[in-house]
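Reading through the structure tokens given below for one structure.
Here the complex is missing one protein chain, while the rest keep their positions.
So, chain A:
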Amino acid sequence: MFKKNQSTATAYLFLAPFLISTLVFFVYAFGRAIYYSFTDFNLFNVPHLIGLKPYADVLNDVLFRRALANTLIFAVTVTTLQTILSLLMAVALNNKIRGMGFFRSAWYMPSITSSVVITLIFLWLFQRRGVANYVITQFQMYQPFILAFVGILVVAQIAQVLFERSRQLPAGWFDPALAAISALLAIAAIVVLSFTGVLQVREVPAFDFQYFADVWLSIGGVQVLSIPLLVIIIQNTFTTIPTLMLFFLAGLQNIPGSLYEAADIDGATPFEKLMNVTVPMLRPVTFYVITVGLIGTMQMFDQVAVIGDAAPQSTLITLAYYVYINTFKAGTAPVNMAAAGAIILAMIILVMVFIQRKFFPSEASV
């Protein structure tokens, strides 16, 4: 008995640093937030309980509803994109090829770069005189060249394949060796055509699209997704894929090779092997990846804060940013509304994870 007590005490002793920080920075802070969400607290007054009014105020706030819509759209889109793409990337990188270590580290770079820095880079890419608009302008200018290249390539490929087949040789439409020859032919033809002046650079006005403006993709007159948020979706997917890819890679190492051998004997195509062996075997990892992805995207804040006033507020505002701007104003601030917003955000995340657990059992059930 004495021994057992002692070991429990030792365990608590080792857990103490974590427990204390959790108590102070989570339990206490969370309790305070719940308390404030039922009061009239504005950072400077003595809080008085006023019941559910802050929640009613928040739900009536148009900005909050926009933030909620933006957050949900952002979370669902990014989680879906990043889960699928990171799985595909992990499968691609799970091959034993020379120099694979290099590719794995190179692919991982976006994840270890500060998201503030990446956001700034994306701001530059997508500003009015940014790289994105420049590339589109260049594409429009060189459109004759590009179209001619593609056209000649396709014609040459078809001609070669038909020629090979006429000689009774097996040739697929996408045969890489023939494609290389077609590409060389196309390049040669382009060079000739441009020297003879048949192909010329088109005069086009500079492409002038404002990405960080009040522009929306609407469905049936309802503003669904703003272009600034779309830029952040692209950026966020780009930066989170590598981390999630690592989880999938680790999961892939644990799938027994015999399953793939069995599938090979059954004559499964690579796609069938992916869908019927890899995906089911990775289910526990997928559950983890989706959960982490949902929680991370629901709380997305830094990218929006860095872009700040560069884009109209309603196009970018997320729940976490809503909480922030209602807490830090000039002087008194509706901290009770911020707290209510934060509690609602926490509830939504909790419900999402529960639903996901229900429909997506975390244990592999093969």
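Basically, a residue touches a chain if its C-beta (ideal position, glycine included) is under 8 Å from a C-beta of that chain, and two chains touch if they have at least 3 such contacts; residues count from 1.
The rule is short, and it goes like this: contacts and distances are computed from a predicted model.
Per the UniProt record, the chain missing from the shown structure is "Extracellular solute-binding protein", taken from the list "Extracellular solute-binding protein", "Icc-related predicted phosphoesterase", "Circularly permuted type 2 ATP-grasp protein" or "Alpha-ketoacid dehydrogenase subunit beta". Considering A:Thr77, A:Ser111, A:Gln127 or A:Gln140, the position touching the chain not shown turns out to be A:Gln127 (whole complex). Counting over the whole complex, chain A has residues 42-44, 61-63, 127-129, 210, 213-215, 312-314, 328-333 touching the chain that is not drawn.
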